[in-house]
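Input: one structure, supplied below.
The complex is shown incomplete by one protein chain, all other protein chains being positioned as in the whole.
Letters A and B mark the chains in the order given here, with residues in each chain numbered from 1 onward.
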Amino acid sequence: MKWSRIKTISTKEWLEIWRDKLYLAMAFLIPVIMMVVLGFGMSMDVEKIPFVAIDYDKTEQSRDYLHNFSDSRYFDYQGMAANEKQAESMMDQNKIRFILIIPPGFQEKLQAGKKVQSQSLIDGLFTYQSKVVKGYVLAINANYNQQLLQNWFAKKQGMKPSDISAMLSPVSLETRYLYNEQMSSLWSTGSGMIMLVMLMAPALLTALGVVREKESGSIFNIYASTVTRTEFILGKLLPYIAISFLNLLVLTWMALVLFGVPFKGDPVLYLVASVLFVSCATGIGLFVSILVKTQASAALITLLGTMIPGMMFSGLLMPVSSMDTPAKIEAHLLPGMYELNIVWGSFLKGQGWSDLWGNMAILALYSMVLWGLAIWKFKKRVAS
Amino acid sequence: MRLWWLRVFALTQKELLQFSRDMILVVAVAWFFIGEVYVAGSGVKMELINAPVVIMDHDRSEASRDWASQLKAPYYKVLGYVNSQQEAYDLLDKGEVIAIFDIPADFEKRLLLGQKTSIQLELDASNIIIGNLANSYSSLMNAEFNQKWMLKTMKIVDAETIQAPMVELRQKIYYNPEGKATWFMPISEMMTVITLLALFLPAAMIVREKERGTIEQLTVAPLTPFQILFPKILAVEIIILLGVAVSVLGVVGAVFQVPFRGSLILFFFVTMVYIYAVSGLGLFIASVSRNLGQALMVSFMVLMPMMLLSGAWTPKEAMPEFQQYLVVLSPLSYYIDMGYSIILKGATIQLIWWPLLQLFALGSILFWLGLIQFNRQLK
Partner (left out) sequence: MSLIIEVNKLCKCYKNIEAIKSVSLSIKPGEIYGLIGPDGSGKSSLMKVIAGVLSYKSGQLNVFGQRVDSEASAEIIKAKIGFMPQGLGLNLYPELSIDENINFFADLRDVPLAEREERKALLMTMMQLTDFRHRAMKNLSGGMKQKLGLICTLIHKPELVILDEPTTGVDPVSRRDFWQILSYMVRHEKMTALVSTSYMDEAERFHTLSLFYQGKILAQGEPDQILDSIQGWVALVHSQALFVCVQALSTQFTQVNIFGKAIRVVAYDISREDFEHQLKSILARCPKSHYQIESIDLEDAFIGLLRPKNKDQTVKPALDATKPNSIFDTNTLMIEAQNLTRQFGTFTAVDQVSFSVQSGQIFGLLGANGAGKSTVIKMLTGLLKPSKGKGQVSGADLNSSGQKIKENIGYMSQSFSLYADLTVVENLKLYGQIYAVPKKKLAKRIQWALQMGTLEQETHTLVGSLPMGLRQRLALGCALLHEPKVLFLDEPTSGIDPIGRQQFWTILVTLAKQSGVAILITTHYMSEAEHCDQLALMQAGKVIAQGSPTNLRQQVSDALGDVISMKVNQPYAALELLKKAHYDKAFLFGKRVHLFSSQVAQTQKKVLALLHQQAIEVLDVQHLPPTLEDVFVHFLESNKIQPTANLKPKESSSL
């Protein structure tokens, strides 16, 4: 292996990328665009849900009840609707997501110590959001009831408010959110996206880069020369690894600054792992490029082959631990999960070498296998 | 005029024939409309299913076991009991469990004394969806436990008999009462697929003619640039509408049992307008790409921001404010709004005529710009 030849190929590759403006733009813009789009676009925060109320009672008590909703940061009060029909048509037009209906006689019945039924109509279009809304509505209602009961028992039976509270809800559940104390969607998806983007972009870039050489016919310069396969592949890929690593740093910076994700772990570990992952992703692209002949099929296969597994089987949307067995096996076979462990471990969990070395070892093994396979499969004397 | 249409039809027929002969493309499009939509519908469930948890029970009493017994399928899967904090945290760190329920030693004692007690839930919130849902379900469970305990201490058998003021909230979820994730995701994915193809296919058809040099022959023929482009858009409309039919009736309807509440014809009509709107961008893509690979990449680059500004994954109100203003620029946002409304809400033309008009206007602007760009390149 001659370093000078590797350098020659790398330099040429780099010059070509640098001067082809469209390609250069793709190399650096795609990851950033993806990061912004996916980071902000996959926001799972459920806040400021627009809603209207229909108050058939129009009393002090009903207004008080309504205030519990309109004052919550989760809801965005859009005003009063005259009747269900009007409100429902608003919901049909996606202007509101939730309708609160307060029946007539609301105040009267409550003051008489009776039960009263209110109703909430929730837009079920966005499944996850509607579930969360349902939970919020129930919680606000439960709080309101607690107040009502405390006041009622205090008035009727002269009980101490604390005793009433102990009687009504003896067990309180105190939730501590670990790793993502503020329950910020950007913290988790924002940092997790580094994994997804850095799985797709380097693979795509590499696959296109190698296939481009095949398509144009300049690959014959390599075939016809005395450069060895290893030299060619190393030289060809070094620029892509460098670009991808640079991209990874940019994305990390975006996660830290733009999304405000904290970094609790070991930066050195993170950098080392990043190099491993980037070479792994490049290896995937390299492998694809050996199988196909045109840029179009390279792009298609790489996109499909990295995006779906990266999103579905990495733990980004659904934890690997709650997957069924076939999905679990698939998740373990792909590199995305290990990188996600490292990213979340480093950013959110503050884990170190002792926790993450296993993941890193697997990534290293993964890239070695891919590269080895690619070098082995690359032929300098082809059949067609 | 008749001649004009005859030429357009001849060219449309040619595009369709060519498409049908390109097996790779046909398979890819079929995969997008069937496989991709299926994977999206069945793959990711934004739900809490079998979430692995452990319980750290310092009390080991009947009450504590009673409380813990509520953690069950389909939401939770209790992996067992652990004794030390360290052990529990290790499991959390490794991602083997997503939550620890920490029950204090005096749990039962305090309950019996009528005192308040608390259970600590340590929740892995690195995945925010799971975090939110786990918290929400656990709270509901705890409320149920409280109610049972209250009734027990008050020796009331039937909760209905309590005389106290209470607001009973009856909840009704519209459009998707059972909250099935399999309803939302496949439709969303199908719309994304439509967008990608409406961007890529016209671009691909033009780029391919550029690559093979056949465009030259068309430009010297007595055809206006619009006449060259229009058949390609028509062909793409036909291909995508066919795909949509398969996807809506086959995958979304038959496999995931999503009810189609509105008019199928209206949905196809809206889709047609949408494809027209997006294909203008496709013309742009064709003018900057030199080969199919590039066309695909650039389509992807254009698709991304469109998705961001569309509300395909999250409702608009969840977006940052600046984004909400930019939404008007993404044809996809109008389409998603109208599409969901028609499929799940049964919206009629009266309800959606205004966004439809907006989409048409936006599409016309894009198409016109694309045409200018294409013309400029021809020269």
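One rule holds for everything that comes next: contacts are C-beta pairs under 8 Å (C-beta built on N, C-alpha and C of every residue); 3 or more make two chains touch, one makes a residue touch a chain.
Remember, predicted model here, so these are calculated numbers, not experimental data.
Colleague: Quick one: jot down which shown chains the absent chain touches.
Modeller: Checking the complete complex, the chain left out touches A, B.
Colleague: One chain isn't shown here. Among B:Leu3, B:Ala73 or B:Ile265, which residue touches it?
Modeller: Of the listed residues, the one touching the omitted chain is B:Leu3.
Colleague: Among the options A:Gly79, A:Gly158 or A:Gly217, which residue touches the chain absent from this view?
Modeller: Of these options, the touching residue for the absent chain is A:Gly217.
Colleague: In the full complex, which of B:Leu17, B:Leu112, B:Ile156 or B:Ile372 touches the chain missing from this view?
Modeller: B:Leu17
Colleague: Applying the definition given at the start, please give the residues of chain A touching the unseen chain.
Modeller: The list for chain A reads 2, 4-5, 7-9, 11-12, 15-16, 18-20, 216-218, 220-227, 379-384.
Colleague: Over the whole complex, note the residues of chain B touching the chain we left out.
Modeller: On the chain B side, contact with the omitted chain comes from 3, 6-7, 9-11, 13-14, 17-18, 21-22, 210, 212-224, 376-379.
Please note the rule applied: only the chains that are shown with their structure count from here on.
Colleague: If you average the CA atoms of chain A and of chain B, how many Å lie between those two points?
Modeller: Result: the chain centres lie 14 Å from each other.
Colleague: For chain B, which residues count as touching chain A in their complex?
Modeller: Those in contact with chain A are residues 24, 28, 31, 36, 39, 43-52, 67, 77, 92-98, 107, 110-111, 114-133, 135-136, 138-140, 142-143, 145-146, 149-150, 153-154, 163-177, 179-181, 183-185, 204, 288-289, 291-298, 300-301, 304-305, 307-308, 312-320, 323, 337, 340-341, 344-345, 347, 351-352.
Colleague: Quick one: in the complex, what on chain A touches chain B?
Modeller: 22, 26, 29-30, 33-34, 36-37, 40-50, 65, 76, 88-89, 91-94, 97, 109-132, 134-135, 137-139, 141-142, 144-145, 148-149, 152-153, 162-163, 165-181, 183-185, 187-189, 204, 208, 211-212, 215, 294-300, 303-304, 308, 311-312, 315-322, 327, 341, 344-345, 348-349, 351, 355
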